[in-house]
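To start, the structure itself, in structure tokens.
Shown here: the complex without one of its protein chains, the others still in place.
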Amino acid sequence: MADVLIGGSKAAARSYSFDEVAIAPSRRTRNPEDVSTAWNIDAYSFETPLLAAPMDSVVSPTSAIELARCGALASLNIEGLWSRYEDPEPLLARIATEDPAAVTPYLQRVYSEHDVQPELITRRIGEMKAAGITVSVAVSPQRTTELAPLAAGAGADIVVIRGTTVSAEHVNSDGNELNLKEFIHDLDVPVIVGGCSTRQAALHLMRTGAAGVLVGFGGGASHTTADVIGVRVPMATAVAEVAAARRDYLDESGGRYVHVIADGSMGSSGDVVKAFACGADAAMVGSVFARATDAPGRGAHWGAEAWHRKLPRGERHVMDQVGTFDEIMRGPSTRADGSVNIVGALRKAMATTGYSDLKEFQRVDMVVSS
Amino acid sequence: MADVLIGGSKAAARSYSFDEVAIAPSRRTRNPEDVSTAWNIDAYSFETPLLAAPMDSVVSPTSAIELARCGALASLNIEGLWSRYEDPEPLLARIATEDPAAVTPYLQRVYSEHDVQPELITRRIGEMKAAGITVSVAVSPQRTTELAPLAAGAGADIVVIRGTTVSAEHVNSDGNELNLKEFIHDLDVPVIVGGCSTRQAALHLMRTGAAGVLVGFGGGASHTTADVIGVRVPMATAVAEVAAARRDYLDESGGRYVHVIADGSMGSSGDVVKAFACGADAAMVGSVFARATDAPGRGAHWGAEAWHRKLPRGERHVMDQVGTFDEIMRGPSTRADGSVNIVGALRKAMATTGYSDLKEFQRVDMVVSS
Amino acid sequence: MADVLIGGSKAAARSYSFDEVAIAPSRRTRNPEDVSTAWNIDAYSFETPLLAAPMDSVVSPTSAIELARCGALASLNIEGLWSRYEDPEPLLARIATEDPAAVTPYLQRVYSEHDVQPELITRRIGEMKAAGITVSVAVSPQRTTELAPLAAGAGADIVVIRGTTVSAEHVNSDGNELNLKEFIHDLDVPVIVGGCSTRQAALHLMRTGAAGVLVGFGGGASHTTADVIGVRVPMATAVAEVAAARRDYLDESGGRYVHVIADGSMGSSGDVVKAFACGADAAMVGSVFARATDAPGRGAHWGAEAWHRKLPRGERHVMDQVGTFDEIMRGPSTRADGSVNIVGALRKAMATTGYSDLKEFQRVDMVVSS
Partner (left out) sequence: MADVLIGGSKAAARSYSFDEVAIAPSRRTRNPEDVSTAWNIDAYSFETPLLAAPMDSVVSPTSAIELARCGALASLNIEGLWSRYEDPEPLLARIATEDPAAVTPYLQRVYSEHDVQPELITRRIGEMKAAGITVSVAVSPQRTTELAPLAAGAGADIVVIRGTTVSAEHVNSDGNELNLKEFIHDLDVPVIVGGCSTRQAALHLMRTGAAGVLVGFGGGASHTTADVIGVRVPMATAVAEVAAARRDYLDESGGRYVHVIADGSMGSSGDVVKAFACGADAAMVGSVFARATDAPGRGAHWGAEAWHRKLPRGERHVMDQVGTFDEIMRGPSTRADGSVNIVGALRKAMATTGYSDLKEFQRVDMVVSS
């Protein structure tokens, strides 16, 4: 990143959002049919490099199964409603229709008046397992020690440890902190961890033994992190920085390849494409899937930040529903706004620039504009 | 282009749109009457350097004849409605008035349920030929081998091969690809080919023997390429880069001058002027002409991207009609928004900065602002 | 100006508008009462450095007298309605209320169906002369040879030659061009000429013997030059460049000081202040005065570009009326938007930054922001 001077001796890194960058075609093109969007991490292979974010508006046991069928990896948030309630459907329905002024207090209430129940976690994992899919669950860093082993024991294949900002060196005065490196070493299943948004932070996360790191700052459609706490790293820069950490770590570790997974701030297929162009191996999206007619949120979308009891940093958004998960993933589309046929768009972008797989596509030429 | 660092080792070229640049007057002025806007390519001469984009909203056999009368070169898309239907007028009328939510599916249907018919292509070319105009037709790269020789045989004078991005090196796993260089060599008529938007890509297209290259990325009024697939090269930079390729190739070829034709993203006369200032030899416009009262689109405007069956990357736009083709080209105008009297505006810009022909005007001073 | 590369070998000067710059206070402050806003050019002295633009919406013989009383120098456009009609008041009233869609054709008509009449010019100058004010009139470069000597003979003290872009080297194929240098030399009264917007163009205008040059590109509130012909030099840069030409010429001429007069693009007192900070000696404003309750335009505002017969590059704007000329100049104000008490604001800005006269204030510190 290029440093600019804010004033005095305070320097800052000039950073770019996806809106400010774009992909430039070059001298070669290719047929979209000749392009592969395959992605594999650890022992698991997927037709597409798309992950569904662990948000109750997007991932339920049922939607996880459907998304797997379409080629995406969905993570169930096991601190969400499906682990707190026998039947969250009436709550989901009310969240979707609740008055804007009343919805945050309602979220704060339903996510706090019942705690997560281990037997529900086990049951939800079982439901997904029974469908034969690769099962991924997500936990917060605060409850990782408690819940992740439980989930792994119940059959989860991949554990995602996800917070707005997760570091490898969490300082905790009560001495009760999570030692990520030890924890990941001891857990039997691969771990994806994040968000992080700088090269240093990512490098430290990679050293914990994670299979993948999430790149983001809590900046998606449902978040207001930047307004509330002033924290923001524009995503094009964040992804490119963490991709640089991947290379640093590849060298330092003698060849361990940690996947860089862009997480959030991708509201259209164009943004998803740009994430790969900046160096991502995979993309975790929320709002793109929340717009599915078969999403559990019924067109509403919110994240864990929205139900923080004292300092909410997100809101419920109500969005147009644009098609089924299948259509959003694979088309056909009758909309020209980047909301439907995400994989087709990725394929087309790769074909237009002459690349045949995602790893090569990370080298595509880009431009910056205002 | 100046490189900036997005992050890590990912560099990008700082690029400018027409909105960000402008023309600076210098120490000399001239009378508008003393200015020439003549343009000639291959054996053909035109009073103006304006081309009408091969879009069904702009070019029909009738409108091509009228545009020729006004000094512009119009290309008929021979994969459009005039090659698929005996009488497309009722379809054009319905497209113009169809409900926004229903129009993309309608476009997808009318452009797919009948394929192009060779005898209609021949007939349309004949109609234009009969009027004594220079006949230009456009084909997609996918169907060039099939349709371009047919058009040339039917009397077309200039063939335009036009796609969102066209490269000289299209890789095709079925071995069935178009070898542009051979194709252009074998065809009897001059070929204009594009879009391209970078110096390298343009240079390769120039080496195919094309008489002109189109500069653009599918970024005009009716396109959403940037949103859907993340591809965008801001036009001021794209034109200047391809103009640099023209010079590279002029040297490398020992003097062959390939015309640089800005294609799209020019919504007003001011934008058209800027294209020449950035180095264009000619400008192909769509929306500017779609606003004619005698345009076939009846005020509606759309391109081939809008009727893609699985991944539309464009929309039908309904625009104010501002005057006849003749008025849009040559005035007089009663509007101060750059929509009418395009040639008068170009002439005035050249006069204000003291230039007497378009080739000289490419050297005019410019400023960049935000 | 710093050069940036648009693409290829096309460079452009990075330029700034008044919106992008601001004044930074420094370590000294002063009382507003201890500040002088006096301006003098040639033999004439004024309490303020403000000129009223020669637009029929702003300057009539009556308003010129009132503006003089308030300390400003108003120029009457002697190609405007007061030279074409015995009594333009009914026309001015209709322009102010005419339907937006019909007003440009109406302007085109009233400014073309009667030509200027020498006896009316003489009479208008006489009316102003009789009030004892410094009389200034404006002509277009096209009619300078014909009308300026007439005006000087009728008693005009200062002649303004004003066009969107005026150069010292106008090339004219009919051999009938204006030789500015000879013309100015032969005329008995001081001449102010412009607009120009670059250092070179300004230097050449200064060499013609003009007492002042206007800096601008036809970019004020009533103009659409940038949209129609793509010409624009953001004003902060234009003024600073022409101020540099003033210094160049001061040296080259052995001490002749040509006044730099910012013309247009100043819609508030803050913009006027910035013009001086960028190096202007005086500021010619249109829209600021068009908002006077005693302006001839009755709240409407338009310039000569709006009535061009074939390529209008301006529009009639209808604006809020905010106070009398006296209040707009000297307050008191009950509005906090920079529309009233322009001189008080200039005085306050100078005091806040510790400067006591306008020449010193040209050195004030500035910042650039986005």
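By written order: A, B and C. Residues from 1 in each chain.
Here, a residue touches a chain if its C-beta (ideal position, glycine included) is under 8 Å from a C-beta of that chain, and two chains touch if they have at least 3 such contacts.
Small disclaimer: the values here were computed from a predicted structure and weren't measured.
S.K.: Based on the whole assembly, the unshown chain contacts which displayed chains?
M.R.: Hidden chain, whole complex, touched shown chains: A, C.
S.K.: Considering the whole complex, which of C:Ile23, C:Leu92, C:Ile121 or C:Val231 touches the chain not shown?
M.R.: Touches the omitted chain: C:Ile23.
S.K.: Which listed residue, A:Ser57, A:Ser197 or A:Ser268, touches the chain dropped from view?
M.R.: For the chain that is not drawn, the touching residue is A:Ser197.
S.K.: For the chain that's not shown, point to the residue among A:Asn31, A:Thr62 or A:Gln108 touching it.
M.R.: A:Gln108
S.K.: Counting contacts across the full complex, list the positions on chain C that touch the omitted chain.
M.R.: 1-2, 14-16, 21-31, 33-34, 199, 236-245, 247, 268-274, 277-279, 331-338, 341, 344-346, 348-349, 352-354, 356, 365-370
S.K.: Kindly note down the residues of chain A that lie in touch with the hidden chain.
M.R.: Touch set of chain A with respect to the missing chain: 1, 4-17, 20, 104-105, 108, 164-174, 196-198, 200-201, 203-204, 217, 224, 226-234, 237, 305-306, 309-315, 370.
In this section, only the chains that are shown with their structure count from here on.
S.K.: Can you tell me, using the touch rule above, whether these chains form a line, ring, star, complete graph or other shape?
M.R.: line
S.K.: Look at all chain centres (mean of CA atoms) and spot the one farthest from the centre of chain A.
M.R.: C
S.K.: From the mean C-alpha coordinate of chain A to that of chain C, what's the distance rounded to whole Å?
M.R.: A distance of 57 Å separates the two centres.
S.K.: For chain A versus chain B, what separation do you get between their C-alpha means, in angstrom?
M.R.: That pair's centroid distance is 40 Å.
S.K.: What positions in chain B touch 2 or more of the other chains?
M.R.: 1, 14-16, 237, 370
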